[in-house]
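For this view, one protein chain was removed and the others were kept in their places.
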Amino acid sequence: MPPKPPIVLSTDFGLSDGFVGVMHSVIYSISPEARVIDLTHFIEPQDVQQAAFLLFAHWRYFPEGTVFVAVVDPGVGTTRKPIILHTNDDRFIIAPDNGLIDLVIDHYGVKSLIHFTNREFYLSQISTTFHGRDIFSPGAAHLWKIGNPLSFGKPISYRRKLPYYILHVYQGDTAIIEGRIIHIDRFGNAMTNVMWHGNEPPRGYIEVKGKKISFFPSYGYVNPGEPLALVNSEQMIEIAINQGSARFALAISRGERVRIVIVN
Amino acid sequence: MPPKPPIVLSTDFGLSDGFVGVMHSVIYSISPEARVIDLTHFIEPQDVQQAAFLLFAHWRYFPEGTVFVAVVDPGVGTTRKPIILHTNDDRFIIAPDNGLIDLVIDHYGVKSLIHFTNREFYLSQISTTFHGRDIFSPGAAHLWKIGNPLSFGKPISYRRKLPYYILHVYQGDTAIIEGRIIHIDRFGNAMTNVMWHGNEPPRGYIEVKGKKISFFPSYGYVNPGEPLALVNSEQMIEIAINQGSARFALAISRGERVRIVIVN
Partner (left out) sequence: MPPKPPIVLSTDFGLSDGFVGVMHSVIYSISPEARVIDLTHFIEPQDVQQAAFLLFAHWRYFPEGTVFVAVVDPGVGTTRKPIILHTNDDRFIIAPDNGLIDLVIDHYGVKSLIHFTNREFYLSQISTTFHGRDIFSPGAAHLWKIGNPLSFGKPISYRRKLPYYILHVYQGDTAIIEGRIIHIDRFGNAMTNVMWHGNEPPRGYIEVKGKKISFFPSYGYVNPGEPLALVNSEQMIEIAINQGSARFALAISRGERVRIVIVN
């Protein structure tokens, strides 16, 4: 029998102010048996796009039944809705309705989408500025116990909010793709919004800032300090520098346009 | 039956050097069933005031019986005492005797205060520089099991050490309060040392750096980039910029004096 699924937190709260510790306490008080895993709390402040991308990128490494809590919430205290998504692959996200779930829905589909209004599953007092504590954490802890969001509110229809998409390329494709850098990791590796589906690495190159950078299987296939294009561990096409930082060496920032050329 | 209470860690150790991981190991070795929650490890180095404030601010979101471990300890290795506070609302803090507990005591009162000297509850070897590992963590893990600090040492009387207080304003008050900024969070929101007790937001404004900033219920009530005063999720009066940083936009730093004007 597989273990009970975890509750997984993603926020832009950082770890300096105690907000995340309080979320852990609220969840623990309601569902003390749940394992709570921190995906990241260092989403750039109020950066819904980055949060949506990281949820999508790591999604399949969390087990069926996982309850994701995603709180990047510039509209807290206004009329934006708290929602619960149940995906076709049987995972859940509880989040403000601001686009956080868009990339996951594009790829994994909607089994149900609920407007979370049942105050029985909120804390008794609701602040205007910290719904991560007052609504989303208790909601997640109750959802983890109940396993089904239908008692949390009424179903609503889905309207996409993010301005960008994940693009897909398959083994054997010949393609010229205009993409963007959508995440740069701690090592300075720059991920594009293009996902590769194939057993072999693609052949071709990425054009960025007037340079052509060829594909290789991994970092160590070029000399230290040299650039390469590769398919990373989340199957995203990425620009990197072996033992260096593409962010700094190539002066790449998020949003940068790239042209990906796949030949066959 | 409520779950067993958690052990909650607050330090200025950061997460780079392994100190926090070692505290987790020491606690786990003594009380493996205890849930350990990290409140924050990013208190500014040796900043007792900030640590005292964050304990106070988040206090009531941790369940009865919670054992807080608070280690900001410029006097480690000297004669400052390790102490255990049992509050009137039945939570515990184990900490060096340097003011860390002052704001919690002001608000939640003393049931008992113990000079923690019983070496049976220390590690067998005591370093001169890391009592977080050698005294406070094992003390917390044993206290969690025993549930009562009376066997940890002799009761002592309480002498306040912090130079500042939390000020309180109530619904219906008309007041002019000279306060200070005592914490600025990751988003650049600047919290004052003034706590609001009321169901409606206060009416009035905050004067800071020659500007008057009016109260609103939440961030989204003003345009992006505009300043507002509000009561935050910890009931503290705060200065913020909608979708921006008051720290940067208003050039506010900790210690800044503010005048809070409440009208009715």
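Which chain is which? They are A and B, in the order written, and residues in each are numbered from 1.
FYI, a contact is a pair of C-beta atoms (placed from the backbone, for glycine too) under 8 Å apart; a residue touches a chain by one contact, two chains touch by 3 or more.
Everything numeric here is computed off the predicted structure, so don't read it as measured data.
Contact with the chain not shown here comes from a single listed residue; of B:Phe92, B:Tyr108, B:Phe130 or B:Trp144, that residue is B:Phe130.
Touch with the hidden chain on the side of chain A covers residues 2-4, 6, 8, 10, 15, 35, 37-42, 54, 57-58, 61-63, 66, 183, 185-187, 217-221, 230-233, 243. In the full complex, chain B contacts the hidden chain through residues 12-22, 24-26, 28-29, 32, 45-46, 74-78, 127-130, 133-134.
Just so we're on the same page, only the chains that are shown with their structure count from here on.
Centre to centre, using the average C-alpha position, chain A and chain B are separated by 31 Å.
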